[in-house]
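Note that this complex is displayed minus one protein chain, with the remaining chains in position.
Labels A and B are assigned to the chains in the order they are written; within every chain, residues are numbered from 1.
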Amino acid sequence: MKETLKDRKYTKTHEWVLFNEDGTADMGLTDFAQEHLSDLVFFGLPNVGDAVKKGCAIGDVESVKAVEEYNSPVDGDIAAVNETLLDNPGSVNADPYGVWVVRIGNITAEGELMDADAYDAFCTEALKDEE
Amino acid sequence: MELLFEKSRTGRSMDYMPASDVGEYSMDASLQRKEPIGLPDLAEVDLTRHYTALAKRVYGVNCGFYPLGSCTMKYNPAVNETAASLPGFTGIRPRQPASTVQGCLGVLTKAGKALCEITGMDDMSFQPAAGAHGEFTGLLLIKAYHDSRGEGDKRKVILVPDSAHGTNPASSAMADFRVVSIPSLPDGGVDLDALRAAAGEDTAGLMLTNPNTVGIFDKNILEITKIVHEAGGLTYYDGANLNAVMGKVRPGDMGFDVIHLNLHKTFSTPHGGGGPGAGPCGCKVFLAKFLPKYTVTENGGVYGFANPAQTVGCVRSFYGNFLVVVRALAYIEMLGAKGIREAAEGAVVNANYLKTLLSKDYQCATKGWCMHEFVLDIGGLKHKTGVNAMDVAKALVDMGIHPPTMYFPLIVHEALMIEPTETESKDTLDSVATAFHAVREAAEKNPEALHTAPHTTPIGRPDEVAAARKPVLVYKK
Partner (left out) sequence: MSSYIPQSWEERRQMLDTIGVSDVNELFSSIPAGMMLDKLDLEPGKSELEVRRIMSSMAGKNHVFSSIFRGAGSYNHYIPSIVGIVTGKEEFRTAYTPYQAEISQGILQSIFEYQTMIARLTGMDVSNASVYDGATAAAEAVAMCVDRKHRRALVSATSNPMVVDVIKTYCYGRGIEVVMVPEKDGVTDTEALKALLDDASACIYTMQPNYYGQIEDVSAVCQTAHAAGAKYIMGVYPIAAAILATPGEIGADVAVGEGQPLGLPMAFGGPYLGFMATTAANMRKLPGRIVGETTDAAGNRAFVLTLQAREQHIRREKASSNICSNEALCAFTSAVYMAAMGDKNMRQVAELCYDKAHFLAEKLEEIGYARRYGGPFFNEFVTENPLCPEKVCEALEEHDILGGIPVEGGILWCATEMNSKEQIDTLIDVLKEVPDGTVV
């Protein structure tokens, strides 16, 4: 398991969000998420300008045998999408915290977010449930 | 193995066509394609050898045991093929005058009557070309019914158990319904309390297969259909598992209003490597007016086509996969009333016999007797040895057995769903059990080998990740 970075926040649906100095926020998938999905093959990305709501799905990601939606951590709209993911979805498997998926601007509200320690505890509980 | 395109050499193909006996007419160059097509150029001998070589890399029911759960891979009788090749069927066009197709219309009528008797329905459409297509059709009937009563906007929910096949929610979405998942109890039965809570004024209907996908007949079925009817919804029977109960009990008597059948499962028509099948949609009389066009009518021994009064339209061109219906009719004629019951009994006996044998080595997802299929839970084996359901399945390939259905139903992790069908002998089932036993032993002694199974096939495990990341869907020189 890769180390959960302390510079960002986490959601219950295993996204991370990093608030930038310019008021935007970057969102990506956590190590827990990429482990569970296994090799990612395709990202369904939203359009720039789409409005997003906290806790609601904004796109999906496919592995060979599964598809999962990823949710927005905040209210706002899509400022940018990481187009390199179209050619290289596996980069999220290799470096989940170094690769952003979408950048959200005009943020008006935050969803339920946890800090790194709370998220680690949440993941430990989740793994226990799976056994 | 080389592709046809790689074997192609210019100038080798046969002459199939005579010269024109009516002269030649020119077509404006501006209308014509600039690029040649690029089909392979092959002599007949090389073409035929290519397919003979490919056939060696195909595994069909005629090759060996095929225990795919929920697929009913039963033997495809030879008489079906004879019937379906009759020139009096293959050479008939659709949209010929009715007087010249009384035989075809007779086939549809006879098959429809027999299938209605078997399922307890009143009318049937043969237009749907596959099970999922039949589901879509049945859901359109439900939609049309509620629309006709002015409740179409209100009733937008289809209740689907979480053990259901993926086509159920997908078909519902195609008919613009929202899906609400009903949890299953540990034995796979529907959680009645959850169903009662979910059924209400927004319920359009319920989709269910019985026996369910873990192979258990839900004994609460009358209560289930009652709950949905009392909420004002309709009940849909997914006929995928009919092989367990045909001739013994009828969906129409379980409280179902509309059904689909899979002729390529229950009624022995061949799977063809993924089609063509047929998914006829049957219904009770109050829904018959919504059925797709081209239902068959009979008037004093003369057959014709009619369009139901408030038909949902066509779900396919023409009348459906006619030659598939021909095969199913031949099968029904062979078996007859008693034979159909015996097929279901045979399916259930074979499944329980194999389950009994396999229980010595494997954990079953359900206790007690099953119906026509059962699910092995490989979770424990995975925990103990690291060998998972996929590894077991691939190891069976090295034993000459087609793997069972993997990772379905979703409510059992590491599931292997096994449906032997009635057309397997005791000897075959005994040797299958021996093979499963050998795999179990290998899992304990040499799990590493199983992770890389199969070893005896033309290829090893393909890289599916690369195939999905950078799809190569056509041959490029």
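General remarks:
Just so we're on the same page, a residue touches a chain if its C-beta (ideal position, glycine included) is under 8 Å from a C-beta of that chain, and two chains touch if they have at least 3 such contacts.
Only a predicted model underlies this, so the values are computations on that prediction, with no experimental measurement involved.
Residue-wise, the contact with the chain that is not shown comes from B:A129, picked out of B:A129, B:A288 or B:L381. The residue touching the chain not shown here, chosen from B:R149, B:K367, B:K384 or B:R461, is B:R461. For chain A, the residues touching the chain absent from view are 41-42, 60, 62-67.
Simple rule for what comes next: only the chains that are shown with their structure count from here on.
Between the CA-based centres of chain A and chain B the separation comes to 38 Å, rounded to the whole angstrom.
On the side of chain A, the complex with chain B involves touching residues 39, 41-42, 62-65, 89-90. Against chain A, the residues of chain B that register as touching in their complex are 407, 464-465, 468-469.
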